[in-house]
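Apart from one protein chain that is not included, each protein chain of the complex appears where it belongs.
Letters are used for the chains, namely A, B and C, taken in the order the chains are written, and counting of residues starts over at 1 for each.
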Amino acid sequence: MKNGSCVEVRLPSELGFEKVALSTAASMASLMGFSNDRVEDLKTAVAEACINAIEHGNQLDDSLSVGVMLSTTDDGLEVRVMDDGLGVGEAPAAPDMDRKMMGEEDPRGMGMFLIQALVDEAEWHKGPPGRSFVRLVIRLDKENK
Amino acid sequence: MKNGSCVEVRLPSELGFEKVALSTAASMASLMGFSNDRVEDLKTAVAEACINAIEHGNQLDDSLSVGVMLSTTDDGLEVRVMDDGLGVGEAPAAPDMDRKMMGEEDPRGMGMFLIQALVDEAEWHKGPPGRSFVRLVIRLDKENK
Amino acid sequence: MQAATKVTERTATAASGSGVTILAFAGDIASTSKDAIMEAYHGLGPSADKVLLDFSGVDYINSSGIAIIIQMLLEASKSGQRSVGIFGLTPHFNKVFTMVGVAKYATMSADEAAALAGL
Partner (left out) sequence: MQAATKVTERTATAASGSGVTILAFAGDIASTSKDAIMEAYHGLGPSADKVLLDFSGVDYINSSGIAIIIQMLLEASKSGQRSVGIFGLTPHFNKVFTMVGVAKYATMSADEAAALAGL
């Protein structure tokens, strides 16, 4: 497989379609030789990134689509999930299960935390509308550790 | 799921990437409620269409990509596989295994036959470069027969 | 486009001899699962003090789905008299549930036998 090979997916801003992106990403990562464990990590990270793009970025607006770019790099797979919203800065604090169980914190708010925890790099970029994205990387060298 | 929801995939013109398109199509068809049997039929049809687009349409040219459009319709899933070649007219004659076994026919040449045999509709369109495509349809009502 | 969540209730007997209520999930565990899951939970009788959630029929779970499970654990904890255990998660989702801290409030077991042995 050539370095720099790129697969692009466009999804409607409808919940559920994150599963289509997750399958595409999983298939590409499997072809690249990632282990099943890493592929599972990537699936959850890509699904959460797409859900956020659909819900928060594009606010479930039918007329907008979510872009997912999957690119092979020297040592891994880079995924960009783009939406038409204003983007988000850094990931929020890790979920605090004790506070959730006290009813002091929304039970939701775990997506960005999971993304960060499951991939090797995760970066959120605020851009002009249509150019906000999150960039995820999983690296093949981590496979051998 | 809304009628007219559309997922688009762009693949590099490199053999092997048909498997990424096949996974995307399979995931979308599963979400739509197609049975595993029909999903398997679709996977093979989409893979063969992408292989032809990569090999014959785009002639393995790095700089060209293959477009796969997956759209939900009233009663099924429509897939268009587009390449930058001149396209192809009707499907060739069905493979003749006896002639292949006599060495009188190329062992290859089964892709278009399989596509036609596995989906409910298959149509090849010759277009201006970049607009040649094959259109495949699988219908949900066939599920209940 | 989400696979509807199915929840099936069944009963089993723990190693200690007491009755256990099992809620078995099938389909997706996502935001759309909220009604199915919470209705099944709210339908449990007051005598159901040992509850197990069976995820072995589930293949897709996202963070909105986990939030529903947390909501349920919160209600169980508020009631003060109901324990909730979890089994049948894939190794990946076992890791994910542990990462977000669910494992602190629900005993996680590999399968039904292990879950019942611990009750």
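Keep this in mind: a contact is a pair of C-beta atoms (placed from the backbone, for glycine too) under 8 Å apart; a residue touches a chain by one contact, two chains touch by 3 or more.
All values reported here derive from a predicted model rather than from experimental measurement.
Student: Looking at B:Glu40, B:Asp61 or B:Asp120, which residue reaches the missing chain?
Tutor: Result: among the candidates, B:Glu40 touches the missing chain.
Student: Which of B:Ile51, B:Leu64 or B:Leu77 touches the chain that is not shown?
Tutor: In the full complex, the listed residue that touches the missing chain is B:Ile51.
Student: Among B:Glu14, B:Asp61 or B:Asp120, which residue is in contact with the omitted chain in the full complex?
Tutor: Here the residue in touch with the unshown chain is B:Glu14.
Student: Spell out, residue by residue, where the missing chain touches chain B.
Tutor: That gives, for chain B, the contact residues 14-19, 37, 40-41, 44, 47-48, 51, 95-98, 100-101, 103, 106-111, 113-114, 117-118.
Everything below uses one rule, namely that only the chains that are shown with their structure count from here on.
Student: Rounded to the nearest whole Å, what is the centre-to-centre distance of chain A and chain C, using the mean of the C-alpha atoms as each centre?
Tutor: Each chain reduced to its C-alpha mean, chain A and chain C end up 26 Å apart.
Student: In whole angstrom, how far does the Cα centroid of chain B sit from the Cα centroid of chain C?
Tutor: 41
Student: Which residues of chain B are in contact with two or more other chains?
Tutor: Each of 1, 5, 31 in chain B touches at least two other chains.
Student: Which residues of chain C are in contact with two or more other chains?
Tutor: 1
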